[in-house]
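Note that one protein chain of the assembly has been removed; the remaining protein chains are unaltered in position.
Let's turn to chain A:
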Amino acid sequence: MSSSSPSGLMARSALQFTVLAECSTTKARASTMVLPHATVETPVFMPVGTQGTLKGLLPDQLLALDCRLILGNTYHLGNRPGVSTLKQAGGLHRFMNWPRALLTDSGGFQMVSLLDLAQITEDGVKFRSPYDDSECMLTPEHSMEIQASIGADIMMQLDDVVDATHADPERFEEARHRTVRWLDRCLKAHQRPDRQNLFPIVQGGLDVDKRKDCARRLIERDTPGFAVGGLSGGEAKDDFWRMVHVSTNELPKNKPRYLMGVGFAVDLVVCSALGIDMYDCVFPTRTARFGSALIMKHPGALNLKARAFRLDFDPIDQECPCFTCQNHSRAYIHSIIHEPSACHLITVHNVAFQLRLMKTIRQNILADTFPQFIQSFMLANYPDKKYPMWAINALQAVGVQLS
């Protein structure tokens, strides 16, 4: 696909992004994103396959769901199986036998969130290996080397991650500037721009001006897409949506925008209205392991461990086309809830749920019925109309009233 790119300029990018339709009310858009391993329809949700596997599902099960883009975590994959094995295998696609597209994070987020002892310096993130206790350093160059061995269609820059609820404004200032400097080091170390895309990450904490400034400086680097980072970390939802809103206002319309770590159904609907194209989150697969099956209406999920489902012979969702809903009842899943097989059945359904929700969002954008869809979706999820204030505010900002 990239080999067919006509000009020298295009050859620098392994991604073609085409906006097919824009919502006439909100900032939502429906697009196609052509990647080396798949053509992805956006808005898209990417299920998370941290360690080179999507939580018990065979790659063929993901293909059956028409999943086209999944996420892997660089920090974990760099540790196990490691760069040497990935290189010998010919990259993660071949190692895990996944023929479609992959996105990898930079490893920085895990480093800071998982490791107490991580220390950030100008050079990179210094940490003690949890495996052999040796001192390691993840630099922008090293992150790019691991991501090159993984061979994902989209790679993320190493960014200086600060918890959005962090109190120290000086630390945010430092992180914002350092993120731009690290982007330049990542771009320099990026070996295969014709096969892999590098996305920078908009930081800037919860400060409107700093978000804008960070976005503007990243845009100057002319990368194939952008991520909005540093959110979904426990900040107030009203801060969260404003930062998304500010970021998408700054980012160019002709490139994909990826909101990291977001995956609740309501968030996906609202943030799509704010102009986000890509999402990832562990939530749907993690909650499946706790027996929770997602549904399109209030209360949003069924806890299949509950005895209430003992005699419930309906599928999780009558309208869901997934294998689980076509073949099994809530009562059956409840009866095997302690077996790994139950987790597999719910994981299939929850991934199908996310993909189906995104497809519905996209179809409504294409038909220019997205505002009406938002209203009916919100009503189904909040039948008492007690909508969360942040969602009311966010949707109002893009011209949709919840009444």
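Note that contacts are C-beta pairs under 8 Å (C-beta built on N, C-alpha and C of every residue); 3 or more make two chains touch, one makes a residue touch a chain; residues count from 1.
Operating definition for what follows: contacts and distances are computed from a predicted model.
*Asks:* One chain of this complex is not shown here; going by its UniProt record, which of these names is it: "Podospora anserina S mat+ genomic DNA chromosome 1, supercontig 6", "DNA topoisomerase (ATP-hydrolyzing)", "Queuine tRNA-ribosyltransferase accessory subunit 2" or "RNA polymerase II-associated protein 3"?
*Replies:* Protein name of the absent chain (UniProt record): "Queuine tRNA-ribosyltransferase accessory subunit 2".
*Asks:* Looking at A:249, A:335, A:360 or A:393, which makes contact with the chain not pictured?
*Replies:* Checking each option in A:249, A:335, A:360 or A:393, the one touching the absent chain turns out to be A:335.
*Asks:* Quick one: which of A:264, A:323 or A:387 touches the chain that's been left out?
*Replies:* A:323
*Asks:* From the list A:36, A:52, A:107 or A:291, which touches the chain that is not on show?
*Replies:* A:52
*Asks:* Just name the one of A:23, A:69 or A:96 that touches the chain not displayed here.
*Replies:* Of the listed residues, the one touching the omitted chain is A:96.
*Asks:* For chain A, which positions touch the chain that isn't shown here?
*Replies:* 51-61, 64, 76, 80-81, 84-85, 88-89, 95-97, 310-311, 313, 323-324, 327-329, 331-332, 335-336, 338-345, 348
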